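A single protein chain has been omitted; all remaining protein chains appear in their positions.
The letters A and B name the chains in turn, as written, and every chain counts its residues from 1.
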Amino acid sequence: MDYKKSTVHELHEKLVKKEISSVELTNAIYKRIDDVDDKVKAYLTLDKENALAQAAKVDTMIAKGETIKPLAGIPGAIKDNISIKGLRTTCASKILENFIPIYDAHVIENLKKDETIFLGKTNMDEFAMGSTTETSHFQITHNPWDLTRVPGGSSGGSASAIAAGEAVWSLGSDTGGSIRQPASFNGCVGIKPTYGRVSRYGCVAFASSLDQIGPITNDVTDAAIVLNTICGVDAHDSTSLPMEVPDFTKALRQDVKGLKIGLPKEFYGEGIDAPVKEQIKLAIEKYKELGAEIVDISLPHTEYAVITYYIIAPAEASANLARFDGVRYGYRNMKATSAPEMTTASRTEGFGPEVRRRIMLGTYVLSSGYYDAYYKKAMQVRTLIREDFTKAFEKCDLLLTPTSPVVAYPIGGNMSPLEVYMLDVTTIPVNMAGLPGISIPCGFVDKMPVGMQLIGKPLGEETLLRAAYTFEQATQFHKAVASLGGK
Amino acid sequence: MTEYTTVIGLEVHAELKTKSKAFCSCSTSFGSEPNTHVCPVCLGMPGALPVMNKRVVEFAVRFGLAVNCDIQKYSKFDRKNYFYPDLSKNYQISQFAQPICLGGHLDIQVDGKTKRVGITRIHMEEDAGKLVHSGATINTSDSSAVDYNRAGVPLIEIVSEPDMRSAAEARAYMEKLKAYLEYTDVCDCKMQEGSMRCDANISVMPEGAKEFGTRAEIKNLNSFRALEKTIEYEVQRQIQILEDGGHIVQETRTWDDAQGVTFSMRSKEEAHDYRYFPEPDLVPIVLDDAYIDKVRSELPELPDARKARLIKEKGLQEYDAELIVSNKKMADYYAKADKVASDAKVLANWMLGEVSAYLNNNTVEMDKFPISPEHLGELVNLIKKGVLSNKLAKQVFAEMLKADKAPAELVKSLGLEQVSDTGALQAMVDEVIAANPQSVADFKAGKDRAVGFLVGQIMKKSRGKANPAMVNEMIVKKLKE
Partner (left out) sequence: MKVTAKDVKHIANLSRLTVSDSEMDKFLEQFNQILNYADILQKVDTTGIEPSPYVIPLNNVLREDVAVPGVSHEEALKNAPEVHNGGFKVPRVIE
């Protein structure tokens, strides 16, 4: 049986009706992984034994007539920067090559309570620093729509696993677009929730004030289902919001009438590939047709967002990644004869070039004499970027933009780091302001999926889901299947 | 030769007496097996996050109020970045830009003079773990083992103004801080366990100079003695350099207790680039007047207030009162004993004399002192009533140290009661005068010291138990007859 494009909600129905068993489903997905992961390389670690044991447990629950949660018995994939106790977690870095977490991330605890199944851990850019999944120490993940192209990143493995039918749902993390951009490159739905909606406890920190865990799924309904499980306040995360979590599936209504959708003009400039822009314009037309009101707005500080991000995120990362020192866990250079030498050698050998570059950039902007010119300035500009959004949301309910200025591009492209960074221009401002954002499929360019980004007010996930769901139900883009071919 | 002025500022770290660590729920108890009070947070495991302990804020505010600080309504945490194996995240969560307390002061007494020492700021932060060296010292060890049990234990760092001018003033300030930490019950001040320790910023300048000299920072002094010795050594070292025409390097130094010297930690200039920035994993602390007032209303009586009370209500000398209040356990003991004792000053003399001598000689703290305060009060009463002479009282005191019995009981069982019975004394007086005609003649000839001899004879006869004052009076009376 083939479960490509099977959704959580469909499979849940089948499990409850005993049309399939969780063990069958799990085995079938592992078979699919066996068949295609040689080509896609989405996974770093598989956990078949535990997954099948858990599937059997859920089958027993169903047999006993117990009520099961929507995610129970449905196999998902977890980005390899989210801690699962006892299962190797590498952040795709040599420095954590053999690291076994001693605790579960808060989201993992929640998912375990719902009796879900973890197939394994997915590839990513090393420490989530990248947007192609090429900076992984272990392997390059390939885009299932065209294996010669990147899957995006940093949650490239989590997105391509969905596109290739190697998982039913997955978790990614998003610091500057790392869920939305790979979701867009892979024709998936990806949500970065409002900062604080999902506990960061157990997600290996990249940039603490920006990181947020979220789902990557085949459709909007599945995204809502996963959000229901992972959202909520956590006593272990001081920045998790103590707000009540609604049932997000209740927000899934086919209705955008009267909804005001803002188009920030700065997101439709020259940096956006014309064919991508064309697909987005069609989506805008569709929304009009569906009854939404389109308003033009401006986010004047958008042009500063990328560099502001590339100051703040590396600054925080330089401290967050200081703990990888070879003392308590992770890779250690065994030849060094002093602790400072050991730490320096372990870090230099354990981190890849992009991670080292960002740590040093972050160290530089915080260092004595440069703090005010770079870090402090960036934090002030961040305030202006946030204020832009606040003003914009006085005029509209959500914003619509391309998720990425481009579709997935070839692996091994010869871009400079700065050129790659500039491609994050559409996703970064959302993290800077802590807002929720979703990417949903809205067309194809060159047979590659195009994603549309909807940006909501703080805690505005329900509006996002409603608008995304309405578009999805009115279109067929989410049903397209990746070819697993090359050019 | 140029005269120099010494300038000293202290940064005192006090471990707070909380049950759990600052940012995780691990126990703060001291002396356990290595790495047994640890969790993902204090081990700096990937993905772990800090959550602030409510009590730490309360203790910082309480102490800040006690030492006259302005409590800040808005304060936040920063990361202080430096690599060291005992620092599990390789940054310390501290408060840099906006600490919880600003601008306080304490008054110290040195050489009978009162001096005010400014407190610049007090901030909350976490302690580091401990390195156990495989060799004798950090310098001779090939390797060390890190224990993170102390990692994350909450601290307040109390930063003084550079207001002290001598080792004695620095010591007095440190002792006063200790008293305040003990009275407010926020720190157990076990200096040998490192729960109170200080860094000293020391510089010298030619007398009358307008600008301070370049300072050296001496790290981790964990006894009053080390503080004094360090200052004395460092001042001489710096003066010597200046006298030799050299200049002082701003650097971090460490005190070597065995050799009695400070030496440079030879840290590169980078050591001081801590790259502080706001801690994004914690949110700000925002306090309102109601909270601050509540903490203020719960403040106990503080050392200076208690001292003033002892002077005013008990008539103690300032010096004695300062000594008693400077040790909270002693002050509390005194208060209990005073409820029983009929003379507060005699009690104070005993506390600062015999009791303190015992504590010093046996290096025990007041709470381990074997005599209960009630019994010490009763001893004072026996002296005041004339039942015991001072000499006999010391004998009884010695017995009380062996077994904490009521002094009246010991007087009886040891037969030490002073003889104040007029009949019995008169018999002895008559007897001694009869046996010493020479002394009687001397007295009549105007030699007063004959009286002393006769009293001595009676004391001998009574094996010290005769009430000497009464005997004296009776002899004079008899001789004048």
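The criterion applied here is as follows: contacts are C-beta pairs under 8 Å (C-beta built on N, C-alpha and C of every residue); 3 or more make two chains touch, one makes a residue touch a chain.
If you're wondering where the values come from, they're calculated on a predicted model, not measured in any experiment.
Q: Would you mind listing the shown chains in contact with the chain that isn't displayed?
A: A, B
Q: Looking at the whole complex, which of B:9, B:47 or B:85 touches the chain that is not displayed?
A: Selected residue, touching the omitted chain: B:85.
Q: Touching the hidden chain in the complete assembly: which of A:55, A:171 or A:381 does that?
A: A:381
Q: Consider the whole complex, including the chain that is not shown, and state which of A:318, A:426, A:453 or A:470 touches that chain.
A: Reading the full complex, the residue touching the unseen chain is A:318.
Q: Of A:79, A:121, A:180 or A:347, which one is in contact with the hidden chain?
A: Answer from the full complex: A:347 touches the omitted chain.
Q: Taking the full complex into account, what residues of chain B touch the chain not shown?
A: Touch set of chain B with respect to the missing chain: 18-20, 24-29, 33-40, 42-43, 51-57, 76, 83-85, 131-132, 134, 138-139, 141-148, 268, 270, 273, 275, 277-278, 280, 282-286.
Q: In the complete complex, the non-displayed chain touches which residues of chain A?
A: Chain A touches the missing chain through residues 98-100, 102-103, 195-196, 209, 235, 238-239, 241-242, 301, 303-304, 307-308, 310-311, 318, 322, 325-332, 334, 336-345, 347-348, 351, 353, 356-357, 359-361, 363-364, 367, 374, 376-384, 386, 416-418, 421, 432-434, 458.
The rule is short, and it goes like this: only the chains that are shown with their structure count from here on.
Q: Taking each chain's centre as the mean position of its Cα atoms, how many Å separate chain A from chain B?
A: One centre to the other, that is 57 Å.
Q: So in the complex, which bits of chain B are touching chain A?
A: 40, 43-52, 79, 81, 83, 85, 88-91, 144, 146, 272-273, 275-277, 280-283
Q: Can you check the complex and tell me which residues of chain A touch chain B?
A: Against chain B, the touching part of chain A is residues 81-83, 89, 91, 96, 99, 101-103, 105, 200-205, 207-209, 235-239, 315-316, 318-319, 322-325, 327-329, 339-340, 343, 363, 366-368, 371, 375.
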